[in-house]
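This is the structure I have questions about; it appears just below.
A single protein chain has been omitted from the complex, and every remaining protein chain is retained in its original position.
Now for subunit A:
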């Protein structure tokens, strides 16, 4: 069967990645028939109406799903297609309480014009009452117009579809988890829409265990917990998770949303010196690593041990003191990405996913390459573009060990490790450096 997914016209590069991930979560046989980043209408194939409802119920970027009744480049073609494909469905809706709706993307109709189009469907033998407020069945005509169609005086849309409404998505969660209404946030909390999408793409689901190594105020753990996963988090800065305690803390956020059961634990630790055992345990790892612009990228250690021997002494003497704050040094963002992939390859279960955000300059010469690992296969790369830079949500799948190429593993082990070239934040982090220079190319 074919269905219309009506997408929100935003975060376009995330839409297919999200819907395909949801098909994996729900174990559905999904085939995308027609998709265009420039259009909110997507046509997919699924085995049944029930499957269509299941596919959409967690989606953030879809708005609704509809049973496809017909399509065409013109209204006449649409009618032909409806008459050819759906007569066997008509008797079911003979006495149903129904209404027709119009959804014109980048186009507009007067109310008379809308009514005229709706009336062209009068050949459908629907004899039930029409109700605009409480219909049992809603039939929607979707139109896609050219950009700027109204000022250009374009008379007809490029394409038309008609479908029977089946179900809404979970897009209202974006408001429920809106950061403005959250008790405890910081400057780098991930907005609710992108956090929920990240949780969907990384396949968070009931019974699964998720980990965020840069938990901060807990945006990702909360999103994953909403979808039923139990979530753990850590951060090198314990204060970000503790907050002011009670409501104003990471755990307080879990309580605010009634997600206590989805809270595993949080602890203070550094990704490069993690206490985590290296055995497969996580179903998913989600991360928004600090890239040194709003939040400095630091790990445990001394920036210049030879110049500051007293700091080593202090560590030896006071290291066990509960109020001792260990020294930290700037670290390379690329080395951190590498560390995350190695960690993920060691701690993800088979087919578990790791999703993380990384920024890059839009200018090709300054683009930061995507890190790779022989045990991890790229699932999707989604891009949120800003003016001169963008950030990408990159998702990998842990390949089962028997499928990992031994040759690639050996080559990886022998590779040139990303080394810390320099000690200052600018030297270590090409993105930060470019950001503060406005991504200008050197003269």
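Basically, a residue touches a chain if its C-beta (ideal position, glycine included) is under 8 Å from a C-beta of that chain, and two chains touch if they have at least 3 such contacts; residues count from 1.
Following the convention adopted for this analysis, contacts and distances are computed from a predicted model.
Novice: Using the UniProt record as the reference, specify the protein name of the hidden chain from among "Trm112p-like protein", "Cytochrome c oxidase subunit 4", "TBC1 domain family member 15" or "Sedlin".
Specialist: Hidden chain, UniProt protein name: "Trm112p-like protein".
Novice: Please pick, from A:97, A:118 or A:276, the residue that touches the omitted chain in the full complex.
Specialist: A:276
Novice: For the chain not shown, which residue from A:241, A:287, A:340 or A:399 touches it across the whole complex?
Specialist: Hidden-chain contact among the options goes to A:241.
Novice: Who touches the missing chain here, A:178, A:265 or A:363?
Specialist: In the full complex, the listed residue that touches the missing chain is A:265.
Novice: Given that one chain is not shown, which residue among A:232, A:389 or A:431 touches it?
Specialist: A:232
Novice: For the chain left off this view, which of A:8, A:49, A:75 or A:302 is in contact with it?
Specialist: Reading the full complex, the residue touching the unseen chain is A:302.
Novice: Could you pull out which residues of subunit A are in touch with the chain that's been left out?
Specialist: That gives, for subunit A, the contact residues 206-209, 230, 232, 234, 236, 238, 241-242, 245, 260-261, 264-270, 273-281, 283, 300-302, 305, 311-312, 314-316, 318-320, 322, 324, 326-327, 349.
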